[in-house]
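All protein chains but one are shown in place.
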Amino acid sequence: MRGVVIDAEWAPRSDYALSERERRDRRAVDASQVWRNPQWAVDERPDPRILEPDQVIVRSRAVGICGSDVHMFERDTDGYVLLGYRARFPIAFGHEFSGEVVEVGPAVCALSVGDAVAVEALNYCGTCRACRLGFFNECERAEDNGFTLDGGSAEFVLTRERYCWSLNHLRERFDEDALYEVGALMEPTSVAYNGMFIKGGGFRPGRHIAIFGCGPVGLLCAQLARAAGAGKIIAFDPQEARRAQARRCGADEAYDPIELERAGSSAAEAVMSATRGIGVAMAIEASGAGQVTLPQIERCLDYGGKAILIGLTLGPSPVRTGNYIVRAASLCGSLGHLGGGIGDAIELHASGRMDATSVISARYPLQEGVEAVKHTAQRTDAKVLIKH
Amino acid sequence: MRGVVIDAEWAPRSDYALSERERRDRRAVDASQVWRNPQWAVDERPDPRILEPDQVIVRSRAVGICGSDVHMFERDTDGYVLLGYRARFPIAFGHEFSGEVVEVGPAVCALSVGDAVAVEALNYCGTCRACRLGFFNECERAEDNGFTLDGGSAEFVLTRERYCWSLNHLRERFDEDALYEVGALMEPTSVAYNGMFIKGGGFRPGRHIAIFGCGPVGLLCAQLARAAGAGKIIAFDPQEARRAQARRCGADEAYDPIELERAGSSAAEAVMSATRGIGVAMAIEASGAGQVTLPQIERCLDYGGKAILIGLTLGPSPVRTGNYIVRAASLCGSLGHLGGGIGDAIELHASGRMDATSVISARYPLQEGVEAVKHTAQRTDAKVLIKH
Amino acid sequence: MRGVVIDAEWAPRSDYALSERERRDRRAVDASQVWRNPQWAVDERPDPRILEPDQVIVRSRAVGICGSDVHMFERDTDGYVLLGYRARFPIAFGHEFSGEVVEVGPAVCALSVGDAVAVEALNYCGTCRACRLGFFNECERAEDNGFTLDGGSAEFVLTRERYCWSLNHLRERFDEDALYEVGALMEPTSVAYNGMFIKGGGFRPGRHIAIFGCGPVGLLCAQLARAAGAGKIIAFDPQEARRAQARRCGADEAYDPIELERAGSSAAEAVMSATRGIGVAMAIEASGAGQVTLPQIERCLDYGGKAILIGLTLGPSPVRTGNYIVRAASLCGSLGHLGGGIGDAIELHASGRMDATSVISARYPLQEGVEAVKHTAQRTDAKVLIKH
Partner (left out) sequence: MRGVVIDAEWAPRSDYALSERERRDRRAVDASQVWRNPQWAVDERPDPRILEPDQVIVRSRAVGICGSDVHMFERDTDGYVLLGYRARFPIAFGHEFSGEVVEVGPAVCALSVGDAVAVEALNYCGTCRACRLGFFNECERAEDNGFTLDGGSAEFVLTRERYCWSLNHLRERFDEDALYEVGALMEPTSVAYNGMFIKGGGFRPGRHIAIFGCGPVGLLCAQLARAAGAGKIIAFDPQEARRAQARRCGADEAYDPIELERAGSSAAEAVMSATRGIGVAMAIEASGAGQVTLPQIERCLDYGGKAILIGLTLGPSPVRTGNYIVRAASLCGSLGHLGGGIGDAIELHASGRMDATSVISARYPLQEGVEAVKHTAQRTDAKVLIKH
């Protein structure tokens, strides 16, 4: 089968301590320490086969490109990929995808050939302590389509019944084409949903929300905030195009934080002003630049307010804990898309409360998959899709 | 000042044990055991005066009529009012009201003459154990405008700063007239909000909701469910007019439960069908007929689903606890409008997410106040307002 | 291998609609409708074999006898077993057990031969919607050791890594014999834990607790309440021996509810008196007689109090919902032992905060297994164990 395939050289950095398993399986726990000179191409990968009774093969129909995919395309000055996550090459990239079920193992109960499904790419084990406690995203033995297993840029993907969520009932509202686009967006939508409503515990309708960073996840946070009855929604991003997109996704106000500083104000002040001094019940860190956003966030939280960490910031961020103490505020980390939020995100579409496809800014066919990634790497777009 | 004044005879039933305080203050803890032959009239009441430093006088602008008001209008075969709640007569009725601040005591900080406010009628003490624990609605020493203190059908109402919530910022979206209508609806909206989001803990966006009983509170539940991102919203009421109103308020489907039974189906089955077998995360009992609704509710709850008790059912209801056990479901009681939900409900209006005035079905001037109550007693309307 | 084996006649009642799967697999969804004339004997069962890579074989060391086991021993007037749960015969009974790992499949990571483990008998699928949402006890495709798979009264049990919880670190505090007794009690302890702390959400330390029904689960609730810092713990049971046991397990007061009624008082009044009028934050229904306990429970809940349903009551119970409304109280169903509580219960033992073995009232060797069940059927004991 064809896919957008990444290959690279296995060249562990001299100061990186490879584990026995990494060496044996040629599977890096931190790709940026091991894989050099990545090459991307539309190429062949072996067709998947069902080996265990609960497995399913899905024909991929649409796959989104994420910042972490771009981190396998870009390289540092030594030629290493930027991705600080597990990876095994060669592999067909793509962890945000949907498709049609084309084959099911004998133990599969609730899926049939022909079903439209959104697929959870994080293959949690269900057995480790994290999984038993319901922390599936924190699974200690996980694999991922798109990083350690072939992903959604391939024509076919091997997965399991438990990672598939039916989209069949969306056919009442979406045509076949839009259906799979919605499906491909369920992964980033669930990342946002997980942070806001599962790990973050949600907010009372009417309370205000601030969003720092208007990449695809930030935009989906704005849509979800709007769908869930937020009062004022205030978004921040230095790029004008993204601020405009944030307004279309439901933000009442969108500011350039750099310009605010330049004008002697700040993001925190803009939030306090927009909320008449109340502050926000939830501030979402979706920029990965916590060093600059957290000092703003801690100054605009309402009593009991929550800062939700979704974007991954490297290195330490300065936190004045007194600001959390005097507001009874908290700061919550959130990782990944698992935990059932995907089912809720699908229902929001089934009931017509939300349409995530409005964050799509470009679509490419498979044969132009590498161009699609190059395009995404410019970081001016919202969400770029490859469609099979 | 003028108001819609209720008077009645103090005639404790022979089998009712009056407390010393009831005797001394002529204030019944259960009006239906004491007050007979109520007389309603537009009449004079003494003007209020500020006696304590945190008090406020509000000129009432709009007041809603509630089922419990009607229970002081209607009488049983012995002539007693039907209200099973505290009351002292004569009194100007009205616990759902808004108005303009016309005088403030010396300790009042955040209110000024001319401010538009929604007023919380339940005067909690702030000192009893319930209040200290934040259970203001359960205050052990409460008084109420409209039941034991003159209420919003009077031209002026004596209240305190802590019971007033500013509506000033709604002027951006509502004209002066609509502003006070929104304000008068904040009490029943907060009753719904308290049940759904504070006592009931809310629901994850995309999850389904069922509403049993489409009186004003049920209708406001539908509006709130819609604003807060519910998936499917399914409403039940035997009256066609109320079902139509429920659809306008955001219900996706509205059924007559009696007709469903007649057709061999049931409310529970209608919910399961509308939700493709999932059931609802929240079922709201807003009918006061728990004997017939709870047996349906317990059969259509999703895993972890919650039945929210808002309507007061007299006598026992049959509950098959096994239905709660196998679904990890729960049943939560909720009383009153206090707890801050009113602030959130106001913000929902300030941000344009909701418009509670759509439940108003009739408006009367003060001089026709008694007709307004008679009209409401027919129980065909949504919300009837008296406007000053 | 040997075990305490139940066999019975497959004789579906004439008015019971067998499903296709029940017929095909000779596995009743409701045993009491299908299985007649149960015979119990210490007998042979086929040795288990590992067929899937995550499976584990455990040599059983101790198994507790539960009321539901007795329901497969007792029969109604038509000779049918009383158990209203799934079952397939012949089978070695026993769902509360611990043992030693004697064989592991190739995918097992965190268990080794020789490990001491408590085993979760409810084999959840991990794939259905309930499981994906973390509602493992509510799994839609579950099997159970002791009901549809051979259980802990057999010498060996086939299970999976994910159902096993290590007891190795208890060796610091418990000798080999006590270790496996603790292990066998982890199932009922987790049932109590799940109801109180996971489904019920726990209680604030210092708040009061009432326990209705002092069978093994009720006694373990008393121990857990004590370990978790409850204020007053008040227990109710008509049997004097069980009340004495409750006091030893940490109850401050234990009453016979029938005697209280006879004396013109009630369980509710006893609670209100013991708590100086405050009531309880949590009342646990562990008797299965909700018809008589719920009317007491609803009258002695503190503000925000929770009634936890653990015991299964057949038929409807009368609930005066107004009692829940005026106290902002709730009623929560809880099923089963899964959800990670078993890990917490084990840690309570590892840290020396609790010793569940104090509820053991009799121990039998395997060859007297049938006598052990007969003894349990007298319902005068706390927990009876069979030890291998």
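The first chain written gets the first letter, and so on, giving A, B and C; residue counts start at 1 in each chain.
Everything that follows uses one rule, which is that contacts are C-beta pairs under 8 Å (C-beta built on N, C-alpha and C of every residue); 3 or more make two chains touch, one makes a residue touch a chain.
Values in this document were obtained by computation on a predicted structure and should not be read as measured data.
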| item | value |
| --- | --- |
| Interface partners of the hidden chain - shown chains only, full complex considered | A, B, C |
| Touching residue (missing chain; options A:23, A:171 or A:320) | A:320 |
| Residue, one of A:65, A:309 or A:372, that touches the chain absent here | A:309 |
| From A:18, A:107, A:133 or A:272, residue that would touch the chain that is not displayed | A:133 |
| Of A:36, A:199, A:349 or A:388, the residue in touch with the unshown chain | A:199 |
| Residues of chain C in contact with the chain not shown | 169, 193, 197-198, 202, 204-208, 224, 227-232, 252, 276, 341, 343-348, 350-351, 353-354 |
| Residues belonging to chain A that touch the chain removed from view | 129-130, 133, 135, 137-138, 199, 278, 285, 290, 294-295, 303-304, 309-310, 312-335 |
| Contacts of chain B with the absent chain, listed as residue ranges | 54, 109-110, 126-129, 131-134, 141, 160-162, 339-340, 343 |
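Everything that follows uses one rule, which is that only the chains that are shown with their structure count from here on.
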| item | value |
| --- | --- |
| Contact graph of the chains (line, ring, star, complete, other) | complete |
| Centre-of-Cα separation between chain C and chain B, whole angstrom | 42 |
| Chain centre separation in whole Å, for chain C relative to chain A (CA means) | 41 |
